[in-house]
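Presenting chain A:
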Amino acid sequence: MPEKIIEVANLYKSYNGFNAVDGLNFEVYKGDVFGFLGPNGAGKSTTIRMLLSLIQPTSGSISIFGKPIAEHRNFILRNTGCIVEKPDFYNYLSGLKNLEIVARLSGVQPTKKQIDELLELVHLSGKENNKVKTYSHGMKQRLGLAAVLIHNPQLIILDEPTTGLDPQGIIDIRNLILRLKHEYQKTILLSSHILSEIELIANRMVILNKGKAILQGEVNTLLHAEDVLVSIKTKDDALLHTVLSQSEWATYLQDNSSVLNMPQERIPALTTFLCAKGMEIYGIESKRKLEDLFLNLVNSPN
Partner candidate 1 sequence: MIKRFIVALLLCIGAEVIQAQDASTLLNTINQKFKQVNNYSANVQVTTTISFAKIAPQTATIYYQQPDRIKIKSKSIMLLPKQGFDKILKIIANTAAYTVIDQGKVELAGKPVHLVSILPLADTSDIVLAKLWIDAQKGLITQSQTTTKSNGTITAVYTYGNWTRYALPESIVFSIDVKKYKIPKALAADINNYKKSNEKASNKGTITLQFSNYLVNKQLPANIFK
Partner candidate 2 sequence: MHPFFAALYTELLKIRARPRSIIGFVVITAIIVLIQLAFYADGSAYIGFITQQFESSFYIQGTVLNGNLICFIILQTLIIHVPLLIALVTGDLVSGEAAMGTLRLLMSKPIARSQIIMAKFCAGAIYTGGLLFWLGFLALGNSLLLFGTGDLIVLGSDGFNVLQQQDVLWRFFAALGVAYIALLLICALSLLLSVFSENSIGPIVSTMAIIILFTIIGTLEVPLFDNVRPFLFTTHMATWRSFFESSLPVNQIIVSVTVLLAHILVLLSAALYCFNKKDILS
């Protein structure tokens, strides 16, 4: 069993009787890129702030590196790098000065070579002496990552690091996170409200909704071992429903619709069957159940 880096048990945070985090349990293991997924307001940032002791839990326990955060805050933070929500810096100082401040506060004094390497890593070489107020959002995000890495932490916590970035920026950050995992063997907790992002980077994940963990485990298991929901576009939906309900496929039909809940590998057999029945098919769309579940969470008004 790999070493547990983060262990959260029965975590609650209440504001005036409202549970922003409601009995949360999850574990992050060494070397994980752990996806922390949930719609806005699910309690992701609140949990992350509790992990960093920015806010006090109402009840429950948090252990990081096997030590409770309440008693070992400084030890834990010395070995943790983070971006909470968005990377904010002292705008009136240069990027380099900001890095120096972060390094000093983190208890390290990196050499110029180390800083140069870091700037190279986040593609900010040559821009370090400009004031942060002149930086674009993407540059700030990358400076944020440099600040996270400056004291070479074991654990990296990133709260929605790709928010507000253009597609290229998102790709850059994603690649950087993967490099941190593979080249630097960091443990990373990554929050996001975008499933595909987690799917691309994370190996384990938890889905949060209304402060509760509704699903957690290996990303591969959760996203790929499930049946898919297949919807078929034809000229005559009523005929399609009749054909399907009178065939062996009837067991996969969802309620009264023509949507089938079936194993992904059987889709070719289904198309062959429909063609043989003379159905005119305009398209077949398959959606993973988890994605559907998540979209429902995101789109639900509450």
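In this text, a contact is a pair of C-beta atoms (placed from the backbone, for glycine too) under 8 Å apart; a residue touches a chain by one contact, two chains touch by 3 or more; residues count from 1.
Basis for inclusion: all candidates are chains of the complex that A comes from, given by their letters.
Please read all numbers here as calculations on a predicted model, not as lab measurements.
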| item | value |
| --- | --- |
| Direct contact with chain A in this complex, candidates 1 or 2 | 2 |
| Residue ranges of chain A touching candidate 2 (in the complex, touch as defined) | 49, 52-56, 73-78, 80, 82, 84-93, 97, 101-102, 104-107, 109, 147 |
